[in-house]
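Here's a structure for you.
Removed from the display is one protein chain of the complex; every other protein chain stays in position.
Labels run A and B following the written order; every chain starts at residue 1.
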Amino acid sequence: MANITQAYYKMFILDELADKKTAIHRINPIVKIMVTVIYLLMVVSYDKYDIIGLMPLFFYPVIIMSVGDIPFKPMLAGLAIAAPLVAGVGMFNPLLDRNIVSTMFGIGISAGMLSLLALLVKCSLTVLAALLLLATTGMNKIAAALQRLHIPQIFIMQLLLTYRYISVLMGEASRVYYAYNLRAPNQKGISSKIWGSLIGLLLLRTYDRASRLYQAMKLRGFENQFFGGCLDKLQKKDIMYLLGWTGFFIIVRFINIPMLLGVFVTGVIK
Amino acid sequence: MSHHLVDFIDVSYSYLDGNKAIENLNARIHHGEAVGIVGANGAGKSTMLKLLVGILMPEQGEIRLGDLPVTKKTLSIVRQTVGFTFQDPEDQLFNITVYDDVAFGPRNYGLDEKEVEKRVVSALQTVGIEHLMHRAPYKLSGGEKRAVSIATVLSMEPNVLAMDEPTAALDPKSRRRLIELLQGFKHTKLIATHDLDLVMELCSRTIVLKDGRIEYDGPTAEIMKNTLLLEQCGLEQPLMLQGCPICRQK
Partner (left out) sequence: MHMADALITPIVGGAMFIASAKVGSHSINQIKSQLDDSKIPLMGVMGAFVFATQMINFSIPGTGSSGHLGGGMLLAAILGSNAGFLAMAAILTIQALFFADGGLLALGCNIFNLGFYTCFIAYPFIYKRILKKGYSTSRIIGASILASIVGLQLGAFSVVVQTMLSGKIELPFTTFLLLMQFIHLAIGIVEGLVTAAVINFLWKARPELIEGSDAAGNTGYSVSFKRILTLLIIATLVIGGIVSLAASGNPDGLEWALFNSLGQEERMQDGGLDQMLAVLQNKLAILPDYSFKSELAAPEQAGTSISGVIGAVITLLFVAGAGVFIKAFNGKAKKDKA
């Protein structure tokens, strides 16, 4: 689990990347959410064996990453979390679905192998799309967009407060944890004798923090209302962005371009 | 305006478990006065400030801001008049950007976005951290967080500042900067602290609390010379008055 925590820490880098001011970053957050959702729907709607048709969809993350100036490295941590699960469930596909559908260079390729590969490709694409939404938009603007999309305010406050205090509480928890480990070397985890008190004390402090937080909010006139960040009005470029990508997704979804390309090229060679 | 007087009239408060935190406290603080509130841990310093802003309500006695009593009904005006900063700025900065945090109060008081922006910018300018406007509060240093927490209060344009341990966990330079900043403020100031040097530099008057009672209330210069009383109250002379340890040895 410690690895995951490290991955989590690394992932907060994404929110910092959202401070950049590239063309992608300047697109209206609502539009970016819509494009992301359409993209995800497209990706998962492909036939379970269709890998080749999926290929043009790689354009989306690659273009966003290069125009948005987003490095690939922080994305890897996200892939590291999601991929093992998908691979774990999907690895039975080659074992159970053994129909040989094609032989290539003398090696038989089974339908199961194809579907596993397609699953992994889909996993990478969906993970990339989700992380890129955050890296080019940022938590604040996503929250503002959600508000515009009529997501209830209580939930948005929830989201922002949770996000805000993750770093504080992670700091607290890791200090307690290190303090424990410093005096209890060679242990694999917290001993069951103090499960309750260690977490419980942390929880009491959390509780007290929540009540101070509530006081701080009340002192500045909080009455259960929420003020989202401001969003710019929809501009022409936002509409273009939306229509452009949607059009592209639809075209590649219904016309298998790589296949046509391949047929064309092999035809020419012959 | 008589508004700016702060009156504690025979105030008592005890915790849920029955322990007295404040007992029969009487004090009048005048407009523009800077008062240091000192005392050992648990002497009632924070409680006194919390009573002032109505986080806690006295079980006996009354607190008045000029003509205005602190009651449930007047809380909204009281909290506009008195700006309270917490010991841990982390508790006070709960938004995702510095801007939103400083704007939180003005927005809650229903100001329009233009006025809010004006207030935010001027509050940030006052504490000299305009450049942090779009940063995330949790990525700031301790000194910066403290500065932001003061700005969140200034944006409400209060007349009185109540501060709980403002110099706690600050490095010497940040502490110096904070003192200089506070010296420039014309607000009435109530500062609860263990930092007696801060009191020496900033406050002309000092209130010493011991077990919820006032042991001393008067000019700072006098109490700081009274080593006996200071010791009885769990305190120690400010370092600047304690002769140089190196010279003395040599």
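As a convention for this text, a contact is a pair of C-beta atoms (placed from the backbone, for glycine too) under 8 Å apart; a residue touches a chain by one contact, two chains touch by 3 or more.
Note that the structure is a prediction, hence the values are computed from the model and not measured.
Novice: I'd like the shown chains that the missing chain touches, ordered by label.
Specialist: Touch partners of the hidden chain, whole complex considered, are A.
Novice: Using the touch definition up top, pick the residue from A:35, A:123 or A:242 that touches the left-out chain.
Specialist: Of the listed residues, the one touching the omitted chain is A:123.
Novice: Out of A:142, A:219 or A:242, which is the one that touches the chain we can't see?
Specialist: Missing-chain contact among the listed residues: A:142.
Novice: Can you name the residues of chain A that touch the chain not displayed here?
Specialist: Residues touching the hidden chain, for chain A, are 1-2, 4-5, 7-8, 11-12, 14-15, 36-37, 40-41, 43-45, 47-53, 55-56, 58-59, 62-63, 65-67, 69, 77-79, 81-82, 85-86, 89-90, 92-93, 95-97, 99, 101-102, 104, 109, 111-112, 114-115, 119-120, 122-123, 126-131, 133-134, 139, 142, 152, 154-155, 157-166, 168-170, 172-174, 176-177, 187-192, 195-204, 206-207, 209-211, 213-214, 217, 222-224, 256-263, 265-266.
Here is the rule we go by: only the chains that are shown with their structure count from here on.
Novice: Taking each chain's centre as the mean of its CA atoms, how far is chain A from chain B in angstrom?
Specialist: Spacing between the chain centres: roughly 43 Å.
Novice: Over in the complex, which chain B residues touch chain A? Could you list them?
Specialist: It is residues 50, 53, 55, 76, 79-80, 84, 86, 88, 90-92, 94-97, 100, 103-105, 107-109, 113, 134, 136-138, 152, 156 of chain B that touch chain A.
Novice: Spell out the residues on chain A that touch chain B in their complex, using ranges where they run on.
Specialist: It comes out as residues 15, 19, 139-140, 143, 160-161, 163-165, 167-168, 209, 212-213, 215-223, 225, 227, 229-230.
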